[in-house]
Structures are given as C-alpha cells and as structure tokens.
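A single protein chain has been omitted; all remaining protein chains appear in their positions.
Right after this comes subunit A.
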Amino acid sequence: MTTSTSSTGDVPAIEFKDVVKRFGDNVVLDKLNFSVAQGDRVTLIGPSGSGKTTILRLLMTLEEANGGLILIDGDPYTHEYKGQKWVEIPEKRRRVVRNRVGMVFQQFNLFPNMTVIENIIEAPIHVLGKSKAEAVARGEELLEQVGMSEKRDFKTNQLSGGQQQRVAIARALAMDPEILLLDEVTSALDPEIVADVLGVLREIAETTDITMLLVTHEMQFAREVSNRVLMFDQGQIVEEADPETMFTNPTHARTKEFLKAVLG
C-alpha cells in the first residue's frame, strides 16, 4: 500500500514517508507510507508486534525513526532532508510541532505526586503559558465533560483505573491538540468500566474536529468512532477500508484471519 491522501484537507494532518523503524535487528516498520487527513478518525488494527503502537510512539517522539520522514500538517517533525542528508530536527523545533499532538496511554501515566486538577493544568501553564486561573477554568470544564468534577482535588492513586483514564483524557485535551493519539486506552481497564471511557471518547469524537489515531482491540468502538481502518501486518498496511467494509467484508486473507481471531 502506498500513500492514500483522503478527500477533505489539502495538507494531511499526518504523513509518513518511507518511515523505517528497527529495534536492533528487528525491522518493525519498513518504509511505511500513509497519511491521515485533517479531522480523520483512523483506527489501526492488526496482530501485536505489527507496528501499530510504534506508529503512535513515533508520532509522540517517544521513539526515534531510523529513516524516512514524518510530517505534521506538512511540517517536518523529527527529521528532514538537508540536500541528500537525512538529519535530526533539534528539540527546539520539534517542540513547536509536538504541541499539536496529544496522547492517551494504556497505563494512564497520570502524575501521582499531583492532584487531578494539577495534572490537568500543569502543561497548559508551563507549556502554553496560560495563567493559572485560565488553566483551572478550562480544566474544570474538561473534568465536567469527562464526569470527574467531584474528584478535582483527589490524588490520582485514590482513583480507579477508569477514573484515571478519564482524567488522562482531560489532561490531553487541555492542551488543545489537533491530533490525539489513543494507545489501547481501554486495555488496562475492567470490562464493566470500558464503556464509560469509550463513552467519553465517543462524545469527543462527535463534538470536536480533532484528528484521531487509535490503536484498539475494541472493534465495536473502532466501528462507531472511526471513518477509516488500517489493517497492519509486519509493519505494512495490508488493507484499508471504512469500518463497515473492513469488519463485514474484508478482502485480504490476513485481515480475515485477524478479525476472526479477535471477534470470535
């Protein structure tokens, strides 16, 4: 599969050009090309080790690519070509682009030394330069939205997993990201709590135009929220379709096999 720029935007929100990622001898992504249009909701599916999470981690600069380009709104993010030479972009310039990207993690990763509200206002104050009052006002609004207002002043270890994840979502949204990366955000949660978190995400998908890239095992959720599904295997996109087609009528053998395994 090669580049597939979609209908709406002129410049894609995310574009991978020949991205290579290796861990030691293990090639996870081998010249991967794909793009995500502004406002798209794209779900990455595929067996574990197929490189889905690596894509999110590259987009958050938690991993370094070994080759190729990652563009955000057309801007080079981590590397660029100077003449023929592939060079790293210094942290100072990366920061400008990174501000447009937010991420929610499987393990929540809230800061346990802070209260709920402190978790949320930390970056708006120290990265976006908002005043404390402004950050708190927005933070409270977001807590309301994720149904966590009463826990405003709790320490994060007093919260259940589902509650922590809802705070983590509010924390990511407080940075007003253009792109939100969701890395198996329900995988660490008890089944009965998954619905709460998915409900929150569904609402965000409906009420904002944030570009979303999600890795999930919740196929029903992928179906409801995303407008495009990419099936990965061994670091390559083997199939790409709208969710309806992908889940009901997949064409590729690997996709059929995978969906049969996860959907039962």
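Assorted remarks:
The rule we apply is simple: contacts are C-beta pairs under 8 Å (C-beta built on N, C-alpha and C of every residue); 3 or more make two chains touch, one makes a residue touch a chain; residues count from 1.
The criterion applied here is as follows: contacts and distances are computed from a predicted model.
Between the listed names "Putrescine-binding periplasmic protein", "Ferritin-like domain-containing protein", "Ectoine/hydroxyectoine ABC transporter permease subunit EhuD" or "Multicomponent Na+:H+ antiporter subunit A", the UniProt record for the complex's undisplayed chain reads "Ectoine/hydroxyectoine ABC transporter permease subunit EhuD".
Of A:Asn109, A:Gln145, A:Thr208 or A:Gln234, it is A:Asn109 that touches the chain left out of the display. For the chain left out of this panel, the touching residue among A:Glu122, A:Glu140 or A:Glu178 is A:Glu122.
Among A:Asn99, A:Ser149, A:Thr208 or A:Asn227, only A:Asn99 touches the chain that is left out of the view. Those residues of subunit A that touch the chain absent from the view are 60-62, 95, 98-99, 101-103, 105, 107, 109-114, 122-123, 126-127, 171-172, 175.
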